[in-house]
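Part of the complex only, each chain left as placed.
Labels for the chains are A, B and C, by order of writing; each one numbers its residues from 1.
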């Protein structure tokens, strides 16, 4: 005996929260907050970058190349965190079946890919003066390359499937399994080669690694980039919601014609 | 379950079943590399374990789209899904059949191909051992990828794109263990890690794969 | 075992195709499912067989009691008739294929590879699979495609024997196969794909 109800989402005490995953509500809310997020982004990102690029001293033996850090570090951090966000969104889709969640994961993927590419490129440009080579098979760099491949595969799978719900299910499963293997790759790569790359210097105990002059604009730039991500995510998710809606209407139209 | 295994093996053996094609591809890759890299035996011996691993991986990969695609096209997958057979079991069996038809022959023939690449005596053994432990993981991970792309027309290259990043940890540990072994170094750690990946993949991926298949059948 | 379907809504590509479907198939009964091309017969049968989820509604039996026969037969071209059938028999745990081959007049063809069968013989082999499942409820999607008159007769006999044994069958077809049967027309259940559904619940703007 199988019984199905049209409203698949269970009712529970978190409903006040899940309600916002209703596409209609999401669209109205995101439409309202979007200008504010954009404004905040402009207020942090631009000053952060300008401060970092023009008002910090040149490093003793690195010259002005050190200023790449204001793009490199924020993009690198976001590249990883966006994947984590996609993982969470995929889980929400698999468990609660909120369409907006799956679409947010889809929307985030391209931004994550862009961030990964940006981190790789700035790193490579930086590598030339620092290590004398654009590329080395350093574990940090290598694991970013692998992350790039994961983003690529994830997006290719979204693109290849016509039915949006099937695509959401399959990409979510891929994201889940992929996360495990991405983690494994990280350890494998570390094991495989001990690298050249800097350790994490933003952690509090090692704060003195980078002097305050560099550190303060860097934090501002990181906040700015994060807000940039939120802005882009909202914009793209809104587009995806509209696309999904258009697709539903088109399918109905087609079936009505048939 | 055993009936499914026997059927898959029979199908592979019959005309056009694809048995041996993976092996042939492995051979060709191993042959092409010296043409590309040049005949110096020292360099070849140095890169041999890595190339053999990469070759085995590609050969595995190219035979993956057969795992579910043919059964999907002729409707068998629908009928299996409604049969009294847990889909997880069916997936595991199909991965096993893929390994018996592709991974195992590759492993058994690897020492011969190693000779083609001027790899000396202990290296043979290690390539063999690492492939023996690692190729089951390749088949299982590959079956998961095949399950994701089963409904797609011409899923072949997409399948490769999805599966290759998942293969990276196995490849790293496997090739590392083989290279170290060939150089006479200690290699228990990568061997153990690779065995761990194999065990984990066999234990967990059938569930993910069968979920993907059910989604694709809808 | 009664197959009771109540208020079922089935979808294709996320869009409802049939809405509020309800009927009952009791043991000993054969029901013919009628409807023009593209009306949703295949979709309905696949939903009942558990291959795709319903959007809404109730089905009284688990898919475990159902044998589903699809448009495609799931035959392996390089295996012989006996091998094909034995495979399904051992999947369903019934290891005797003799009654099935007899019922569909396949005894002379047991060693023939499936690729060397004519279309009608292939179809007969596909139908023989139903007999080795041993399941009480048959859901069949256009079972008589490409069969000649004599073979349709064999099939009708097999269905009659099945329901006489307490089984039941739900058959989607366009033709009359001379079986004493009730009819369900799915025309009245067709969903209006353009119906606005936006207001109702959580995610419905998308389906």
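Just so we're on the same page, a contact is a pair of C-beta atoms (placed from the backbone, for glycine too) under 8 Å apart; a residue touches a chain by one contact, two chains touch by 3 or more.
Owing to the predicted nature of the structure, the values given are computational and were not obtained by experimental measurement.
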Response to the item:
The full complex in this file has the stoichiometry A x1, B x2, C x2
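Here, only the chains that are shown with their structure count from here on.
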Worksheet item: So which chain ends up closest to the centre of the protein, judged by Cα positions averaged per chain?
Response: B
Worksheet item: Which chain has its C-alpha centre farthest away from the C-alpha centre of chain A?
Response: C
Discussion item. Quick check: how many Å separate the C-alpha centres of chain A and chain C?
Written reply: 46
Practice prompt. Measure off the straight-line distance from the CA centroid of chain B to the CA centroid of chain C, and report it in whole Å.
Written response: 37
Item to complete: Between chain A and chain B, tell me the centre distance in angstrom, where each centre is the average of that chain's C-alpha atoms.
Response: 32
Worksheet entry | Multi-chain contact residues (two or more partners), chain A | none
Discussion item. At least two partner chains per residue is the criterion; list those residues in chain B.
Written reply: 218
Worksheet item: In the complex of these two chains, what residues of chain C are touching chain A?
Response: 9, 12-15, 17, 38, 50, 53-62, 192-194, 198, 200-207
Worksheet, complete the sentence: Listed in rising order, the residues of chain A that touch chain C in the complex are 1-9, 21-24, 97-99, 163-165, 244-245, 248, 251-253, 255-256, 258
Worksheet entry | Parts of chain C lying in touch with chain B, wherever the complex brings them together | 46, 49-53, 63-64, 66-68, 70-76, 78-79, 83, 86-88, 90-93, 129, 133
